[in-house]
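Handing you a structure now.
One chain of protein is taken out of this complex; the other chains stay put.
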Amino acid sequence: MATNGDLNRKLRMALVGGGSGSFIGRVHATAAVLDNRATLVAGALSSNPERAKASAADYDIPEARAYTSYQEMLEKENALPEDQRIDFVSVATPNHMHFPVAKAALEAGFNVMCDKPMTLNLEEAEELKKVVEKSGAVFAVTHNYTGYPLIRQAREMILNGDLGEINAIRVQYIQGWLRTKLEDTDQKQAAWRSDPAKSGAAGAYGDIGTHAYNLGRYMTGLLPDKVSSHLATFVEGRKLDDYGTTIIRYENGALCTLTASQISHGRENDLAIEIDGTKAAIQWRQENPNEMIFRQNGEPHQIYTRNPDAPFMSPMGVAACRIPAGHPEGFFEAFANIYRAAFDAMVLRATGKDFEKKDTLYPNIHDGVEGMYFIQQCVDSSQKDGAWLPLKHEAARR
Amino acid sequence: MATNGDLNRKLRMALVGGGSGSFIGRVHATAAVLDNRATLVAGALSSNPERAKASAADYDIPEARAYTSYQEMLEKENALPEDQRIDFVSVATPNHMHFPVAKAALEAGFNVMCDKPMTLNLEEAEELKKVVEKSGAVFAVTHNYTGYPLIRQAREMILNGDLGEINAIRVQYIQGWLRTKLEDTDQKQAAWRSDPAKSGAAGAYGDIGTHAYNLGRYMTGLLPDKVSSHLATFVEGRKLDDYGTTIIRYENGALCTLTASQISHGRENDLAIEIDGTKAAIQWRQENPNEMIFRQNGEPHQIYTRNPDAPFMSPMGVAACRIPAGHPEGFFEAFANIYRAAFDAMVLRATGKDFEKKDTLYPNIHDGVEGMYFIQQCVDSSQKDGAWLPLKHEAARR
Amino acid sequence: MATNGDLNRKLRMALVGGGSGSFIGRVHATAAVLDNRATLVAGALSSNPERAKASAADYDIPEARAYTSYQEMLEKENALPEDQRIDFVSVATPNHMHFPVAKAALEAGFNVMCDKPMTLNLEEAEELKKVVEKSGAVFAVTHNYTGYPLIRQAREMILNGDLGEINAIRVQYIQGWLRTKLEDTDQKQAAWRSDPAKSGAAGAYGDIGTHAYNLGRYMTGLLPDKVSSHLATFVEGRKLDDYGTTIIRYENGALCTLTASQISHGRENDLAIEIDGTKAAIQWRQENPNEMIFRQNGEPHQIYTRNPDAPFMSPMGVAACRIPAGHPEGFFEAFANIYRAAFDAMVLRATGKDFEKKDTLYPNIHDGVEGMYFIQQCVDSSQKDGAWLPLKHEAARR
Partner (left out) sequence: MATNGDLNRKLRMALVGGGSGSFIGRVHATAAVLDNRATLVAGALSSNPERAKASAADYDIPEARAYTSYQEMLEKENALPEDQRIDFVSVATPNHMHFPVAKAALEAGFNVMCDKPMTLNLEEAEELKKVVEKSGAVFAVTHNYTGYPLIRQAREMILNGDLGEINAIRVQYIQGWLRTKLEDTDQKQAAWRSDPAKSGAAGAYGDIGTHAYNLGRYMTGLLPDKVSSHLATFVEGRKLDDYGTTIIRYENGALCTLTASQISHGRENDLAIEIDGTKAAIQWRQENPNEMIFRQNGEPHQIYTRNPDAPFMSPMGVAACRIPAGHPEGFFEAFANIYRAAFDAMVLRATGKDFEKKDTLYPNIHDGVEGMYFIQQCVDSSQKDGAWLPLKHEAARR
């Protein structure tokens, strides 16, 4: 099939954020081009104008399109002829800049790939939802862990009833890199994540807890009812939570235990989930993403490997693979699967066709709003010593 | 060293419970003899007199000492000459019989090895504590998972400060065998465990939740402060909980998440624990008990294997091993380590020496009382929708 | 069922070897009593008379039956009344004493449980076979790894055709404890194993290579055709091999690669086997013995756990289990399964009944002879730079 189908050309990408010291900016740049469907042509790579210009060569962005601010970028790109102008903006800034950049890009007519958590707070999220809806543009939030082939396989199996009614979810996202007060050094990643003005009301819960919540929601489709949360700050003097455990009740009575930690020695990025159904159970770990364990009483445990050639794989699972089983796919490929799904929608938009806006394969504005609601309610519940608070937001999709 | 040291003879064991269909009775009989330190000579193997007699040959118990009730056994054994009389009674009955049998055995002067949970409720537990104290006998509760060499290694490392201050515990005990309503079939194990009159106020929490709680307490020595619990019954019509998740706050501010399940498809006996300290973290799984992972930021992850010949092993870890690394030890050996420690005390008692009663290597009456308090407070908190309740019992030991 | 069925009493065991510093003597003593079917009543625990006497109390052997030599033991035991006399002798000496002790015990009418490798050389093995056959006694060789439940399960599946025709075997037995020249210290285990006069013509191949060979033969039933072997001594000054790799061709064309090492840093007792058939493949590791992986193209990988309650388990697999899945069984239990099968035969003999002598569940004199032939041919082939030599001995059983 031709690259990007009827469009038959690569999509043109602009990156906001991603200057030196950035982690997620480079991830966006890599994931976006992995399938030869996009090319990075413009950027506003830093809030510091000099660094913004200086970083452009790192990405082979021509000097003319290395902008000193996102505002300049949006204005000048819009002035370019249509066959040069960017198609989409990837937002890879600290959290507090997601909202203004995304809003401006959408209002300028561009599609947006926004990092998570989507905004600084729920109010911004709800406002951004209106902007998205008005814009008609494609808007995705990079809850990238939903891009793993076996996560999509699991979702399809669960929605298909292979696990029966879901009773329980146990999800943990365990890291250790904030075990010391790294924000007091000049570690850029730690600094803004620990600063409420840039990170929002939550620390670990905003950074990774929201991924864990989203993963359970994505895989099961269960709608939440209420939440009881216990956040903690174990590193002295830190301003935000670095640990927390949360109980969620879903509408169907299912019980979820969600734990996020950034203070567990030696732990890297251990997002792990187990889901118990009345017919079967599933277990998956992000650090070993090409395997999923499926269990049924009385049967041998089954290891589903990411295997696009195997009959046991579901269509969504197969579609998310790039290479045969045994050839490990990883973080970039999963991230690229979010892009891939959004690209499909961007192509439809660019060629004047309708595209799905709510029930999308990629995490969208609905999920972004819900994520911000989750963070807010967890922080609030925790401040009330674990009081049960409602968790279902009207934006939530199944 | 001579078998049982100065005593220089095997200890004589009586078994109560353990008739056909029993699981734990055979475990006690096997674990007790594993080290050639005891011999099973008497039993009251069933509450059904015919079955009690008929089961004796299964254990090579001579007919004359195959009793039809524990009362008969205690009376007749006490009438035997001292050099034939039993030294200790192992209680392997359903929960509701632990208290009467243990109490009677202690009052008859015998040492007691009691299964867990120790009694039917907290009142019985507190009364039994008085009986134990009055008796001067050895009394152990078989929280057998504390008998694994690497658990003892971990405890010694933690008490030694190798992990620093403990911040968090995550412990899960996941099984699947009660996924269906097995108690409606003639499965004996399921039947009494699901019957409040025989099992007590909790199902999964009494059967396995209490093990998980005890394990965290044993490994860290942290004293609990309060508890918030959420029990659930996912199999329709079941009278007791089959799933539950609990938050515990320890006195030092540490946070514990404890989940117990008996409804997770395909899960066998997956007791797993992770402990986060300020200096290092530890992870262990019962189903792979000869390995423990020790992690520190910046260092390779370290796999401690059960290795009695290795310099990294602590004295308590080494003492709990029987064979070299790579020769898997398992459930029986861990169980036998509870017996081994209790035997040491029994030998001291039998030779007229003092022996430690509170700070014992084996789980004792203090732990038994605390376990019953844990169950009571979890059930109570759950009925109050997760309200925080106190968890520290005066019997608790560090 | 009554202990030892119709016999309805425990079998009486004598131990030769096993004095202080012994590893395998204690293993025999533990494995033999694990099921309450035997009791250790006599011993000649060391070739050193004082140590032989002094070690008796370690095993609760009464002084009167603590003999100073195996000859004395056999004579005096035979003089005891039949209802006190030992039933069997367990031979846990260094290799060079296996033959004289086993021969004398058999000729004295006792059953024999003999450690491996069975004798010092093939000639002794072939002579011992005649002695066994003449004696009418039960004779087992403790190739204990065949006692693991999942190994028996695998054997039954393979003989049943579940894997189709067997094409390839890959078996490795990797240890590291002889990485340094431990025999120059006073480490008793290392000393005799490295001494050709006590160990035989091979080092690692006699100690563990023979286990690996036996395991492949036991699991598949394939008859060997020829062998090409490459032994090496990597620790300078060592007299025997400490590493080696061997190619075996079976009669059906299957190809086996067998590697044994005692010089691999950090390795403990890593016996691992993979078997490829035309229909399926199997993989198992001794250090994680309660799992076996079964694979078929196009299917999820299947983990068979040792699960006596699961429908997928074969009768032989179930019969080799003692406790439910998830409760780890280990080395002792597997070792005890060799005893258990031999006990069944001993009971038949003791009650005057016929018992199978060739196609036994326990490794027998046929396997012992074959093991010695394997060692001899490997050493010989290696000395001829890997020349192909015949490997099928007439004693070999399917």
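Note that the chains take the letters A, B and C in the order they are written out, and that residue 1 is the start of every chain.
Here is the rule we go by: a residue touches a chain if its C-beta (ideal position, glycine included) is under 8 Å from a C-beta of that chain, and two chains touch if they have at least 3 such contacts.
Worth saying up front: this structure is predicted, and the values here are computed from it rather than measured.
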Chain not shown: contacting residue from B:G237, B:P300 or B:G352: B:P300
Option touching the unshown chain, where A:N290, A:S314, A:N364 or A:S381 are the choices: A:N290
Selected residue (touches chain absent from view) among C:L11, C:L150, C:A281 or C:A395: C:A281
Options A:R9, A:R51 or A:K198, residue touching the unrepresented chain: A:R9
Selected residue (touches chain absent from view) among A:A29, A:A190 or A:A204: A:A29
For chain B, residues in touch with the removed chain: 294, 298-305, 310-312
Those residues of chain C which, in the complete complex, touch the missing chain: 167-168, 170, 172, 174, 176-177, 179-180, 228, 230, 232, 234, 243, 245, 247, 253, 255, 257, 259, 261, 263-267, 274, 276-281, 295-297, 299, 301, 385-386, 388
Absent-chain interface as seen on chain A, which is shown: 1-4, 8-10, 23, 26-27, 29-30, 33-37, 39-40, 57-60, 175, 177, 267-270, 286-290, 305, 307, 322-333
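Following the convention adopted for this analysis, only the chains that are shown with their structure count from here on.
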Most centrally placed chain - per-chain CA mean versus overall CA mean: B
Superposition of chain B upon chain C: rotation angle, C-alpha, nearest 5 degrees: 180
Classification of the chain A:chain C interface as same or different, half of numbers criterion: same
Length of the line joining the C-alpha centres of chain A and chain B, rounded to whole Å: 44
Distance from chain C to chain B - Cα centre to Cα centre, in angstrom: 34
Cα-centroid distance, chain A relative to chain C, in whole angstrom: 55
Multi-chain contact residues (two or more partners), chain B: 177, 267
